[in-house]
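A single protein chain has been omitted; all remaining protein chains appear in their positions.
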Amino acid sequence: TSTTHAGRAVADFHPQFTGLIDAEFSTFDLHEAVEKTDIIFCALPHGKSAAIVVPLLEAGAKVIDLSADFRLKEAGLYPQWYNQEHPSPHFLPEAVYGLPELKREQISKARLIANPGCYPTASILALAPLAKAKLVDWKSVVLDAKSGVSGAGRSLKQAFHFPECTENFKAYKVPNHQHIPEIEQELGILAGSRPCLSFTPHLVPMVRGILITAYVRLTKELTEPDLWELYEHFYEGESFIRLLKPPRLPETRFVMGTNFCDLSLRYDQRTGRVIVFSAIDNLVKGASGQAVQNMNIICNLPEEQGLKHVAPLP
Amino acid sequence: TSTTHAGRAVADFHPQFTGLIDAEFSTFDLHEAVEKTDIIFCALPHGKSAAIVVPLLEAGAKVIDLSADFRLKEAGLYPQWYNQEHPSPHFLPEAVYGLPELKREQISKARLIANPGCYPTASILALAPLAKAKLVDWKSVVLDAKSGVSGAGRSLKQAFHFPECTENFKAYKVPNHQHIPEIEQELGILAGSRPCLSFTPHLVPMVRGILITAYVRLTKELTEPDLWELYEHFYEGESFIRLLKPPRLPETRFVMGTNFCDLSLRYDQRTGRVIVFSAIDNLVKGASGQAVQNMNIICNLPEEQGLKHVAPLP
Amino acid sequence: TSTTHAGRAVADFHPQFTGLIDAEFSTFDLHEAVEKTDIIFCALPHGKSAAIVVPLLEAGAKVIDLSADFRLKEAGLYPQWYNQEHPSPHFLPEAVYGLPELKREQISKARLIANPGCYPTASILALAPLAKAKLVDWKSVVLDAKSGVSGAGRSLKQAFHFPECTENFKAYKVPNHQHIPEIEQELGILAGSRPCLSFTPHLVPMVRGILITAYVRLTKELTEPDLWELYEHFYEGESFIRLLKPPRLPETRFVMGTNFCDLSLRYDQRTGRVIVFSAIDNLVKGASGQAVQNMNIICNLPEEQGLKHVAPLP
Partner (left out) sequence: TSTTHAGRAVADFHPQFTGLIDAEFSTFDLHEAVEKTDIIFCALPHGKSAAIVVPLLEAGAKVIDLSADFRLKEAGLYPQWYNQEHPSPHFLPEAVYGLPELKREQISKARLIANPGCYPTASILALAPLAKAKLVDWKSVVLDAKSGVSGAGRSLKQAFHFPECTENFKAYKVPNHQHIPEIEQELGILAGSRPCLSFTPHLVPMVRGILITAYVRLTKELTEPDLWELYEHFYEGESFIRLLKPPRLPETRFVMGTNFCDLSLRYDQRTGRVIVFSAIDNLVKGASGQAVQNMNIICNLPEEQGLKHVAPLP
C-alpha cells in the first residue's frame, strides 16, 4: 500500500520489477488488510509505526514490524534514544524481538514481531554464543561497525549525495547511535545482566553490507579452538549462519543479496582479546529477509523459503 | 631512478605528469646520487631498502627512507613482524622516526630518517597527547583502522582487482599487521612504557585515505573540554594538524591529496571511553608528503613548502 | 571441472557458494563428461575452446560454448580479429549463434551453440527490429558501448587494479574490438547484406552492466510511434526483452543480476537520427544466463527456468 502512489504501478517506482510484477499500489484500508492477509509487514518510519500497528493488532492481524517501535522492552528508553514517548507501551511486553537464531520458539507463536535493526542483527549474532556462555568481560566490549549507504534509507540528504559520499569514509552519530539499546538489551538477556558497551557506526562508500568488528576480553582463558567449538555448537543447524574458519574472514560481498550472517573470529594472544567479525546484507538479514524468515516461522513454512539467494559475485 | 625503465620518460609511467615534467628515469649510480643531491628519498620495498641506504649513508648522503627498514629500534622485532633478520642493526639507533609533530628537533639534525608508515602516522597522532600526559589505561586501547586500497601499493593481487574490491568491506591481517610494533614503540616512548594494543586494519572501497577510530579509557577522570584543551595545547602551532570540534568529525575526503591529519574526539560518559578519530591521506601525510615535510625541516625550508594543497572536493 | 583446483571445494574459490553448494572441482575426463551430462557448458578462453569442444562433439556431446571460437561463420575472420587461424573451420557451419530471440528454432535442434559475446548481445538486440525491416542506413550506424569491469574477466591487469580503475572513464581497443565481426555478421543476416559499422567500447567504473547507445539513420521516414510498434511486434512474447517507453530509459542497475535486455529508443527530429539504448548484465544475458536460456531451449524446459531474478536495487 502507498498513500502517495495509490493506483500507480509498483514497477514505476521500483523499476527492477518491470515485466515481473503487475501489482499496483493501493490505499491502506485496515479492515481489508486484516481480512485479506495472513501476516502484515509494516515498514513505516520509527515513531510512526505504532499508530498503525496497534489498530491492526486490535483488529486481529499478525504483524511483523520493521520499525524500532516495539524493539525495546523498557518504554523509558524511547525518550532517551528516539526523542519521544512511546505511544502504546502496554504492547511492548508481548512483542517478540524477531531474531530467529535466538527466539525461534517465541516467534512461532507471536502476533507482533519487532524485526531487529540491521546493526543489532550483526552485533548480537557476533557475540551471542559468548554472552550465553557468560564468557564476556562486558567492560571490555567495543563494537566497531561499518555500513553501506543503503542503511540510511532512500531519503535525500547531502551526506548521501554521490559526490560527497563516494571515495570517503567517516564515523557518524558518535557515541549515541539509537541501535545501542537494542544490542545491550538482547545481549543482556543472554548474559543475565545488561551490559554497557561502545558502538561506533561508520559509513562505507558502497550500497549494501554491514561488517561488525567486535573486541572482547573473556572472563576465562580459552583457546581459539575452544571458541570455534562454542560457536559451532551454538549455531548448529542454523541455515543462515556461516562460520568462516581461518584464514577466511567475512567480506560483505559474500553476503550481498542474501539472508546469511557470516561469522569468524580470532584469538589474539598478544592482547588477550577475542576479535569477532560479523557480516550481513543490511537490507536482507538486516531487514526484509529476516522479516520473511520470521513470516516463514510463524506460518510454519520451511524457514529458507524464498531466501536461498546466492551473492552475485563479482 | 628506475632499473627497469631507465631511459624512459617519467610521464610514460605516471601519465599525470604529461606536459608538466620532462624528466626521464635514469639508472641508479651511488656516487652520482650522492654528489648531485642534498637529500635522497628511498622508496624501496621493506627488506630491500637497507641494502641501498647503508652504502648511501657511508658515502655521505642524507637519506629519507620510506620503507620500514629503519623504523623499529629493536632489531629483534624484525624477524617477528617482517620475517627476516635486519641486515644492518647498527644503523637503527641513529635513525630518526620521522614524525615531525613529535621529533622536529631530532629530524633537523638527522642524516637518516625512517619515514613513518601510513597507519602509524594516523594512530600515533591520534593518541600522542594522551600518551604524553600519561592518561591512557593502555590495557583498554583498541585501534580500529580503515584504509583505502592505494595503501596496498601498485602490485596486482586478486584482492585489489576492481570487481572483487569495489562494493566490499573486509578486515585483513588480523591480528598481526606489521605496523603494530611501530605504533607501540612510539606511543611507548611518549608514555614511558611500551603498550600492547589491539590494531585491526580494514579495506575500504576507495582509493585514498585512512581513518583510525581509537578507543581509550583514561587513568584519570577528565571532561571533554579538558581533553580538547590537552589536544590544543599539544598541537599548538602545528600546520598540518587540524582539530575538528563537535559536531564535526574527520572524513577522509577532507584530507585527500593533502598533508593534513584531521583529529576529533568524543568523551562517552555512558561507557567511560574516549573515542579519538584521526584521518590522513595515506599517500601524503602517510608517505610522500611527510617525507617532503621531513626534507623541509632538514633543509631548513619553510615546513609547509610544496605541501599547501586543498582537498579536491567534491 | 578444473585442472588446477581438482579436488578442492568450489566454495573455496567462489565463496558465495559457502553453505549452498558442496561440490568439488574434478579433473576433466572426456568420456565421463559425455556420459554423465546432457549438455556441456564450455567456458574456456578464446582460441583454446575449439580443442576441447571438437572432441566432445565427436564423442556425441551437446555443447554450449561461451568462447568466440564458433561464433564467426567465415573462418577467414579469425586471423584478422583474433590473431590466429581457426583450428577446425569445418565445424563453423553447423554452430548456431545462440541468441534465442533470433534463432530459437535452430537452437532447439543444435548440438553446438556458439553463445554470443556480451557486447554483441546488447548491440544486436538493439538493432535487430530495424535490421529485419530493412530500415537502416548502415553507413550511418555508430554503436557507442560502455561496460562494467567484470567484462574483462578475472585475470589481473594494471588497468583493472582498483586504484587505477575506479573514478575513471576511458575508451579502449579503438577502433578494432574483436566483437565487431559478430555484430556485423548477425545484423547482416537480418538485413540481407553485411554492414560495416563503428563500435567503440568504454570502461565504466562499476562491476556489471553494458549500455549500448546506437545511432542510426533510417532509409525511410518513420515516426517514433511507428518505431515503437515495430519493436513491440518484433519482440512480442519475449520473456527477457523489456521495452521501456519514454520518459524511461534503460539503466544498467535495472538489469543487474538478471537475464533481461532492456531497450528504449528516441527519434530525434532535429538530426533525423534514431537513438536506441540497450542494457544487459554482461555476466548474465551477456554470458552465463544466455547459456542457461539456450540449455532450456535445447532441453525443452521452460525458457525462463532458473532465470527469473530480480535486480537487487538499490
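Note that the chains take the letters A, B and C in the order they are written out, and that residue 1 is the start of every chain.
Here is the rule we go by: a contact is a pair of C-beta atoms (placed from the backbone, for glycine too) under 8 Å apart; a residue touches a chain by one contact, two chains touch by 3 or more.
Keep in mind it's a predicted model, so treat the numbers as computed, not measured.
Set against the missing chain, the residues C:1, C:155, C:168 or C:305 yield one that touches it, C:168. Only one of B:33, B:256, B:275 or B:295 touches the chain withheld from this view, namely B:256.
Here one chain is not drawn; of C:229, C:268 or C:304, the residue touching it is C:268. Only one of the listed residues, C:92, C:206 or C:243, touches the absent chain: C:206.
As for the chain not pictured, it touches subunit B at residues 14-20, 150, 154, 166-167, 207-208, 239, 242, 244, 248, 251, 253-254, 256-258, 260, 262, 308, 310-314.
Taking the whole complex into account, subunit A touches the unshown chain at residues 148-150, 154, 156-158, 160-163, 165-167, 205-207.
Panel shows subunit C; residues 140, 142, 144, 146, 148, 163-164, 166-172, 174-176, 196-198, 200, 202, 204-209, 211, 213, 215, 249-253, 256, 266, 268, 270-271, 273, 275, 277, 279, 313-314 of it touch the chain omitted from the view.
Note that only the chains that are shown with their structure count from here on.
Interface subunit B/subunit C: over half of the residue numbers present appear on both copies, so the contact uses mostly the same residues. Central chain (C-alpha centroid nearest the global protein C-alpha centroid): A. Fitting subunit A to subunit C on CA positions gives a rotation angle of 180°, reported to the nearest 5. Here the chain pair with the top count of touching C-beta pairs is A-B. Work out the mean CA point of subunit A and of subunit B, and you get 37 Å between them.
Note: centroid distance subunit A to subunit C, computed from Cα atoms, is 39 Å. One simple way to say how far apart two chains are is to compare their mean CA positions; for subunit B and subunit C this gives 47 Å. Shared contact sites, meaning residues of subunit B that touch two or more other chains, fall at 148, 163, 166-167, 205-207.
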